[in-house]
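Note that one protein chain is taken out, while the other chains of the complex remain in position.
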Amino acid sequence: MKPIESFEIPEPSKVNYINAQYGLKSWLLTKDHKRIALLYLGSITFFFFIGGLYAMMIRLELLTPPGDFMQSATYNKVFTQHGIIMVFFFLIPSIPATLGNFLIPMMIGAKDLAFPRINLLSWYIYMLGGVITIYALLAGGVDTGWTFYTPFSTTFSNTYVVAAGLGIFVNGFSSILTGLNFIVTVHTMRAPGMTWFRLPLFVWSLYATSLVMILGTPVIAITILLLAFERLAHVGIFDPALGGDPILFQHLFWFYSHPAVYIMVLPSMGVISELIANFSRKNIFGYSFVAFSSLAIAVFGFLVWGHHLFVTSQSVYAGMIFSFLSFAVAIPSAIKVFNWTATLYKSSISYDTPMLYALGFIGLFTVGGMTGLFLASLAVDVHLSDTYFVVAHFHYIMVGGALMGYLGGLHYWWPKISGRMYPEGWGRFSALVIFVGFNLTFLPQFVAGYLGMPRRYHAYPPEFQVFNVLSTAGASILGFGMLIPAIYFVWSMRYGKHAEANPWHLPGLEWRTQSPPPTENFAVTPIVTWEAYEFAPAEETEVVGKFRPEMERI
Amino acid sequence: MSEHIVSVRVYVTIFLLLLLGTGLTVAAAFVEFPGKLNTVVALTIAVTKATFVVLYFMHLRYSSRLVWVIVASALFWMAILFALTFSDYLTRGWISVGY
Partner (left out) sequence: MDATTEQLHGHRSLQHHFENMEQQREAGTLGMWVFLVTEIMFFGGMFLAYTLYRSAYPQAFASASNHLDITLGALNTGVLIFSSFTMAMAVYFTQTGKPRPQVICLVLTLLLGLTFLGIKAVEYHDKYNDHLIPGRLIPGRPFGPEVAQEGDHDPHKLHLLPGATVRQVELFYWIYFAMTGMHALHMIIGAGLLTFLLIFSLKGRFDPEYHSPVEVIGLYWHFVDIIWIFLFPLLYLLGRHLEHV
């Protein structure tokens, strides 16, 4: 088995995918998956900040018990729009469209995805969906909650429901095309020798995510269309007063929206597998278990949607089935957590920024997952449903889980993407600030919710104030913590230390080409003869242990 | 070229079978079958026709195992949507609240 450093990386040329062609047209009409990933990176970051602004508005209102910062009608719009932007325009596309687009061809040894023009089309569709949604926000907003429950959304709401729904509908096609591209690519374009079980676990996770995108997104597409027609035509398909069934809407809505949360977390788990293995210099414990767990999560994730309908008129027998299945879906996730932990055991951990995010993920995702089990229990859910307990639960998964993975992955692959290193000291600092800020924001919400504070209320009884004050303080710290990487990533593009082809000294295929890569990724199609995380024995590599002296410190 | 070329004879046969199936389903629609059998008959004919189209016109019969898995998954997922939703609607009447 070859030690890492003896692998021949071709003489780095000055030409890479960023400077290969200049001009706006070469970016807006590109077919290069790496450039498309950067286009997505810019747009997603933009939407993240908009969603974040709405979050700040929520936390400001909730600082005091009375609804004094904004009227309830406005507050309804703020939390709705926070949800819509964060779920559909940030979380769902984040890792797949940026890191997935950039890395999948490289990790399998291909020159591009199977359908490069469809890839570009998916970005344009995403932007179109975004423009339509922003129009809805600016024209007057939408106040139904991101869940659009009927008959309020179809009959009683006076806001821009159809426009917002249309934006989400269009955006769904972007998701579908991305998933389609990934599935076909992984099946047909792996380099010679790259068998399924030599694939990095990041690829397995994104493959599983793509399955969910393909099977789930069309259902929400038709649901939104039916909702829009119902609102325009007033027939009654979801309106009880007209003979329709509002629970049908909820079944159709959650059939997608529950698996959607696995679209958000599976890619992040894929990143974590990469980070844990690579930053502890050890092969992932139980590779095939982790790979199959990704598939299991994708499949099981489709069987549990009824747990969002426990407190509706859904039959209690269906409730029991969904409750049981919701417990079952936790098992593959738990298997992954056990395997990551076992990987860390007796390994050689280096506490670089990406690893800090990965370690944070394991703890926070576990909390989020376990509190999900509370909610999966029928009787407990009656008490906790529609309280802040639920809000805290899903933010632990979405922010503590999905966002941590995204940030960790961005840091990890930043040298490959940009050819520059981010400042390691600031990286570690901001990771810690984000961790502290996040917990301060959402931990009190578990308590507040358990004690009975309802969600989606702009005013609340005074006994909950202490939790809300802590939460808002935490949100400010979290916001500050997230501004720092935004600044230093941009800074590093001009002033960051130039990165070599393999700055972390790791075996992955993506590290065996220059940073940033040339347009065609590899000068010669690699022939893969090694397993996914084959590390050289410790004595043969130069970098072992905790801190890297050569990384820049500020 | 590893493609399998289906013969004209097969295409014509399938086409005629499909037209026959259409005639059959129209005729059967006017016959009063006991219970819910009308629906069963209609759906059986429809499924048979669809199967012919998928197997021969869409070349599934001559396609790789991967394509078979893809088609099976789609049907399975539709089944999940129907089965679990109906687990709600069909069992609502089972329990009567005792207070």
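A and B label the chains in the order they appear, each numbered from 1.
The criterion applied here is as follows: a residue touches a chain if its C-beta (ideal position, glycine included) is under 8 Å from a C-beta of that chain, and two chains touch if they have at least 3 such contacts.
Keep in mind it's a predicted model, so treat the numbers as computed, not measured.
**Q** Under the stated touch rule, tell me which residues of subunit B contact the chain that is not displayed.
**A** Contacting residues on subunit B, toward the hidden partner: 1-3, 5-6, 8, 11-12, 14-15, 18-19, 22, 25-26, 29-33, 38-39, 42-43, 45-46, 49-50, 53-54, 56-58, 63, 66-67, 70-71, 73-75, 77-78, 81-82, 85, 89.
**Q** Contact with the hidden chain only, please: which subunit A residues?
**A** So the residues of subunit A touching the unseen chain are 110-116, 176, 180-181, 183-185, 187-189, 214-219, 221-223, 226, 229, 232-237, 242-245, 248, 251-252, 255, 525.
The rule we apply is simple: only the chains that are shown with their structure count from here on.
**Q** If you average the CA atoms of subunit A and of subunit B, how far apart do the two points sit, in angstrom?
**A** Each chain reduced to its C-alpha mean, subunit A and subunit B end up 37 Å apart.
**Q** Which bits of subunit B are touching subunit A when the two form their complex?
**A** 66, 73-74, 77, 80-81, 84-85, 87-92, 94-95
**Q** Under the touch definition given earlier, write down the residues of subunit A that touch subunit B in their complex.
**A** 187, 215, 219, 247, 251, 255, 302-303, 305-306, 309, 313-318, 321-322
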